[in-house]
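Apart from one protein chain that is not included, each protein chain of the complex appears where it belongs.
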Amino acid sequence: MNDYWPWWAGAAGLALVTINYAIATDRSFGVSGAWDRVLHWRTERRVERANAQVTDDAVLIEALAAATAGPLGAPPLTPAARPSGSGGAGTPGPDRQPPAEASSSMARLLPAPLVSQVGLLLSILVGGWVAAVTSGRFQLRLDMGEGFRQIVTDKPTEMVAALFVGGVLVGFGTRLAGGCSSGHGLNGCGRLQPVSIVATAVFFGTAVLVSFLLWKVI
Amino acid sequence: MRTRGAILIVNIITGLALGFTVANIGFGDYAELNRMFTFQDLRMFLSFAGAVAIIVVAFAVLRVRRVPGRIHAGVVPGAVLFGTGWAISGGCPAIPIVQVASGCMPALVTLAGIAVGIRLCRWANTRYLRIDSGSCAR
Partner (left out) sequence: MGCSHIQSCPLFPLLNASLRDWRNYYCDSANQWRECARYQLSRTGQLVPITLLPNGVDAMHLRGIPAADGSSPVEPGPVTPSGFEAVPEPTPAEAPPPGWGFDPAPPAPGPRPARPPAKPPAPRRYGWWARLADWISSPA
């Protein structure tokens, strides 16, 4: 059963994918994050539309200036100061120089478009299919393979239950931890982020423990 | 300036390459996965660890910025749940997609479970947990 790639090829492949993404988009990708956003597409669409209205940060600065009137107890702005004054109508003497820098940092902090997350998930499917077909591993079947049968269960109903429960744990756990093996494991650990290193160590450790239990005990 | 079209294309390329690579490493194969987690076969583990090592070096050289985030209350419990689920079902969120793509239909059940779990987590977070992940931008 060794028609899989040798370890160095796999390492190079995964690294290439991650590095390419980071360079090209200046963001990090995560499959569980993509799932989360796609599954909550209604909310996401709403937020995206709201974000799309802000074509330029002058708009926001203006809105903020208008809103400064109330909650902060600052003196209300004169209405005359407002209408489409190209932004700067705010607190006296604000530095008008930052916007270029500010807008670029703002764009950096906005999430990738929702459609691109759908694209990511769909193309994983396509990529996996191409790999399966080209390596001759594609096979339509209704079981999880010999390994699963021996290690977990061989009864179809138990298999479905185990897969579903496992899936729920994966879904809940990844979102609670804020990432999965791609988000935390590749992108986060690659950036040496403390959260990601902790998360990766814990989920890998737990998986090792549970796998040993399944293998030896059950 | 990065346009949306560019981001979309990069995501598609990434997805294709990721799916292809993950499938060819063998993460979709439950037996291989169990052998990795029980250290009977270090090939896949080395793939993962080697990738991380390469990425660390590359990101350090390229000075890739970090993403905000802190070790919040959900990290460790979440990772424990995820690790358990991964060992049982053989799926981190990308793997069942690859399994389905190679014709393994039961992985659809795993996907359904993941969808339920993710929605459950958002619901629980909104209602009860309210975890501060340390970022407004996610």
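Read from first to last, the chains carry the letters A and B; within each, the first residue is number 1.
The rule is short, and it goes like this: contacts are C-beta pairs under 8 Å (C-beta built on N, C-alpha and C of every residue); 3 or more make two chains touch, one makes a residue touch a chain.
Keep in mind it's a predicted model, so treat the numbers as computed, not measured.
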Touch assignment to the omitted chain, from A:54, A:192 or A:208, lands on A:54
Logged for subunit B, residues touching the omitted partner chain are 1-8, 67-68, 70, 121-122, 125-126, 130-138
On subunit A, the omitted chain is touched by residues 25, 36-37, 40, 43-44, 46-47, 49-54, 57, 59-72, 74, 76, 79, 82-83, 88, 90-91, 94-96, 98-99, 101-102, 105-107, 109-113, 116, 175
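Here is the rule we use: only the chains that are shown with their structure count from here on.
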Counting only contacts in the complex, subunit B reaches subunit A at residues 1-2, 4, 6-8, 10-26, 28-34, 37-39, 42-44, 46-56, 58-59, 62, 64-67, 69-72, 74-94, 96-107, 109-122, 124-125, 129, 131, 133, 137-138
Subunit A contacts subunit B in the complex at 1, 4-29, 31-33, 35-36, 39-40, 107, 109-113, 115-117, 119-132, 135, 137-148, 150-152, 159-160, 162-178, 180-182, 184-196, 198-200, 202-212, 214-215
